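With one protein chain removed, the remaining protein chains of the complex are shown where they sit.
And now, chain A:
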Amino acid sequence: MAIAKEKLLARRRDALSARLETLTLPEGGAWITEARKTALARLETMGLPTGRDEYWRFTKPESLNAAEPEPAAVFDHGEETPVFDAVERTRIVFVDGVFDAAQSDDLSVDGIEIERLEDAARADIHWAKDIYGAIETRGQTPVERPHAALNTAFATDGVLIRVTGKAEKPVSLIYQHKNETSDAFLHNVVRVEAGGELTLLENGPAAARFNKVLEVDIAAGGRLHHIRAQGRDHERRAVTGMFVRQDEDSLFKSFTLTVNGRLTRNEIYVDLEGPNASAHVAGAALGHGDFHHDDTVFIRHDAENCESRQVFKKVLQEGAIGTFQGKILVERGAQKTDGYQKSQSLLLDDGANFLAKPELEIYADDVACSHGSTSGAIDKDMLFYLRARGIDEKTAMDLLVIAFVAEAMEEVEDERFREELVERLEGWLLRRRG
């Protein structure tokens, strides 16, 4: 092996051994112990990422690797009600990464089975065996995602959801942060059986440092809508991994709204394995100051006639950094693929940085794949147009910001949620203006 590679690997392993000093492999039943041990073994061969890794060029991994998290002040939302509060849903609450039964709803819902990971982990056999850590493992090639393997090995809490029919109401995962030094792992699994359908909501600051993995397995004809809101708290650091496998005719739609956050790395890996499957992933991120937001998306087309969309928008100011690394991989034989990827940033002042690497890797000839990436300031003509109609400058700017991210929000199918997110965003922008 080349010397440079060896050195890099040594650094990655050093970072891992420092991290492992404060962790012990949790006890559990046979199925999960096997998954955890395998994950640890995988992790030991790869180590934790360093700034020299190709996919960590734009984001410093040190604070996510460190043995102890940096403390984060608990955010006071004041009178603002939590997102999605007005919607009829099944609430599952985690406080600093630990399930809170008192705040959660009854977990028996028609059309779905919900189980806490801690309970399931005590069993020796479980249906999640073929998913837990398995879909994450597939997502490790060609690019390694060590924090996800770390999560698989050490997470003790989370939920396992099996969707057998059409869920009567959305499932809402609510993450609360109450301890300034909490370091939380959560591992959630969703299995959508053939023809099943679910809307999964996620929101809340979770912990001072949060490492979350969501593994999704969608059988033929299944549908999963995923909507996530991160913010308005700022001190948190989070690394999340979403690993999805889709069978034929299935649908996966995910949208993430991020406002603030010291460091957010959202990794998404989607494997389109059955023909005619469709995956839409989108995100809008808004931040200022020491805000660092990273979307790293990988979509693999491995069957004919699948469709994928990536739409990511970032609004940055006062030194905020937004990064996007996206890839569409079309395997040989995945003919008639329709892949589209868009990453755009709006820079509101000179301190902001946008760093992007939108990739295509294509091995099939009968495909239509494209990507576009742009970066620029607010269009002065548009601003003038609004100002000429008597709208003050700040309001006009906010309007243009919302218009800019609207395209990503369009990926939220359910109008109720889309409208709420837009309203939230308007409120947050207004608040920021003071």
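We take it that a residue touches a chain if its C-beta (ideal position, glycine included) is under 8 Å from a C-beta of that chain, and two chains touch if they have at least 3 such contacts; residues count from 1.
We adopt the following convention: contacts and distances are computed from a predicted model.
**Student:** One chain of this complex is missing from the view, so tell me which of "Glucose 1-dehydrogenase", "Fe-S cluster assembly protein SufB", "(Fe-S)-binding protein" or "Nickel ABC transporter permease" is its UniProt name.
**Tutor:** Per the UniProt record, the undisplayed chain of the complex is "Fe-S cluster assembly protein SufB".
**Student:** In the complete assembly, which of A:Arg116, A:Lys129, A:Lys169 or A:Lys357 touches the absent chain?
**Tutor:** A:Lys357
**Student:** Using the definition of touch stated at the top, determine which of A:Ala2, A:Ile125 or A:Ala388 touches the missing chain.
**Tutor:** Answering carefully, the residue with contact to the hidden chain is A:Ala2.
**Student:** Under the stated touch rule, tell me which residues of chain A contact the chain that is not displayed.
**Tutor:** These residues touch the chain not displayed: 2-4, 54, 332-333, 335, 345, 347-350, 352-377.
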